[in-house]
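Removed: one protein chain of the complex. Kept in place: all other protein chains.
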Amino acid sequence: MTPDALTGGFSDAPVQSAHAFRASLEAMARPGSLHTLTGAIPPAPLSVAAGVLVLTLCDGTTPVHLAGAHDCAPLRDWITFHTGAPLVGAAQAAFAIGTWDALQPVSRFAIGQPDYPDRSATLLVECATLSATGPRLHGPGINGTAQLSLPETAAFIANRAQFPLGFDCFFTAGAHVAGLPRSTIVEAL
Amino acid sequence: MTAQDYNFAYLDEQTKRMIRRAILKGIAVPGYQVPFASREMPMPYGWGTGGVQVTAACLTPDDTLKVIDQGADDTTNAVSIRKFFQRTAGVAVTEATDQASIIQTRHRIPEAPLTEGQILVYQVPIPEPLRFLEPRETETRKMHELEEYGLMHVKLYEDIARHGTIATSYAYPVKVEGRYVMDPSPIPKFDNPKLSDSPAIQLFGAGREQRIYALPPYTQVVSLDFDDHPFVASKADHDCDLCGAGTSYLDEVITDDQGGRMFVCSDTDFCRARREAGHVGRLGTPAPSLEAAQ
Partner (left out) sequence: MYVAVKGGEQAIDAAHAWLAEERRGDPSIAELTVPQIRAQLALAVNRVMAEGSLYDPDLAALAIKQARGDLIEAVFLIRAYRTTLPRLGSSRPIDTGRMAVIRRVSATFKDLPGGQVLGPTFDYTHRLLDFTLMAEGETPPAQTRPAVQPAGQGPVDVPHVTAFLNRDGLIQTEAASDTPPPDLTREPMELPAARPLRLQALTRGDEGFVLSLAYSTQRGYGRTHAFIGELRIGSVAVELEIPELGFAVEIGDIELTECETVNQFTGSKTEPPQFTRGYGLVFGQSERKAISMSLVDRALRWKELGEDFVGAPAQDEEFVLMHADNVQATGFLEHIKLPHYVDFQSELELIRRLRAEATAAQEAAE
């Protein structure tokens, strides 16, 4: 186990995870809106925001998949030590973490079952930056339309077409997070 | 029992994570009932344990909590739940709808419009809108999967055939974003229009039945009806006898054994605010100020 696996967690988990959940709830409930997550110092290449999401949502009952450069020993150890989440292949993952490119093809991830659409993966997509620009979003949670700097549009249009099945995404960059549930209709501008 | 013996907001962190994951999936699939491993709470099933667990999973120490039952802040169960969170989470509480960041409710949506940043948490007894038509979970789950909602329309239409109108006055079923038929909890159908396009997040918790579902803000929620029998949000045809409001949902109060009765706002905060602003109904007197009341 690498030394910094033991550090970088929450110092006051009940309160920090409560704040983090509220920000992530707002992010998922208002697609395209940007929020800040703080309190975790995960090893590279995991962003602070994604680290906070992991500490807030993952535990021994949620299999996690690490994709690409995120599948490295320091991060594996950190997640194992702080959450006890089993590290698994893409198809079994409740949460998958990586850059958009590393997560490809996203058709590998669980989209739920017709009678249990909730049994689907949540992707934590690590981005260089996040901003309210780019593809247009509308649907539940959005008053009119919103914009979000998504890495592409075709995959999200295809994901929406499977509704109520589909994966859900958090996009993270530094301490910033935005949400994109499967219910959002994405249009290229 | 001292509050210090328990974790912040009572639930342990693992339980809160499990509930939080269910809430997020509920948000992602509006109107779909997400199964969750509801815990035994220190209050009985049927008394708001689902709402309490959802509230506990959402609360931060910075929140201001309002709890209402039948629209009122001072009914015994609302008092009891509010006290529970004061004790276990140390949060600020309020009766003023516009001061609250989280509102837990049983059977009403407040009269004052909700705003962005607010969360309305509903206590739900029977989350399955099809339950009274089909008692088996295994069947109703299949009906939701296949969008087979014909049985519900048949039931509503039978009402019309028998009574000339749809004879469901509360827990009136709705369709969310054109996909899932949802039980809005036993709110009067008067409140149904407020479900749709709300700036607030609406979360529904059914503890005994182990289901959580959600309406993100600005979600389209339509009360089921027919072209020739459109949905009508109805209330008692009176004004509030205390504050004179003509647009709020009213409770009927029997005042004597001679048939005397009066109608008062079920939303006690709405009524208080109006009376403080100088509105006086048929039998009302100007209200003491809130500070004096506290």
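Points worth noting:
Note that the chains take the letters A and B in the order they are written out, and that residue 1 is the start of every chain.
Note that in this section a residue touches a chain if its C-beta (ideal position, glycine included) is under 8 Å from a C-beta of that chain, and two chains touch if they have at least 3 such contacts.
Owing to the predicted nature of the structure, the values given are computational and were not obtained by experimental measurement.
Put simply, the missing chain touches B once the whole complex is considered. Interface note: of B:Ala9, B:Met41, B:Ile119 or B:Leu195, the residue touching the hidden chain in the full complex is B:Met41. Across B:Leu146, B:Ala236 or B:Ala277, the single residue that touches the chain missing here is B:Ala236.
When the missing chain is restored to the complex, the residue among B:Arg17, B:His107, B:Lys175 or B:Lys194 that touches it is B:His107. Touch with the hidden chain on the side of chain B covers residues 6, 10, 12, 15, 35-42, 44-47, 49, 69-72, 74-80, 83, 106-108, 125, 136-138, 163-165, 167, 169-171, 186-190, 208, 210-211, 234-236, 241-242, 249-253, 255, 262, 264, 266, 283.
Following the convention adopted for this analysis, only the chains that are shown with their structure count from here on.
Each chain gets one centre point, the mean of its Cα atoms, and the points for chain A and chain B are 30 Å apart.
Within the complex formed with chain A, the residues of chain B that make contact are 7-9, 13-14, 16-18, 20-30, 32, 34-35, 57-62, 141-142, 144-145, 177, 179-180, 199, 201, 214-220. Against chain B, in their complex, chain A makes its touches with residues 13-15, 17-19, 21-22, 24-26, 28-30, 56-59, 61-62, 94, 114-118, 120, 122, 139-143, 163-164, 166, 168, 181-183.
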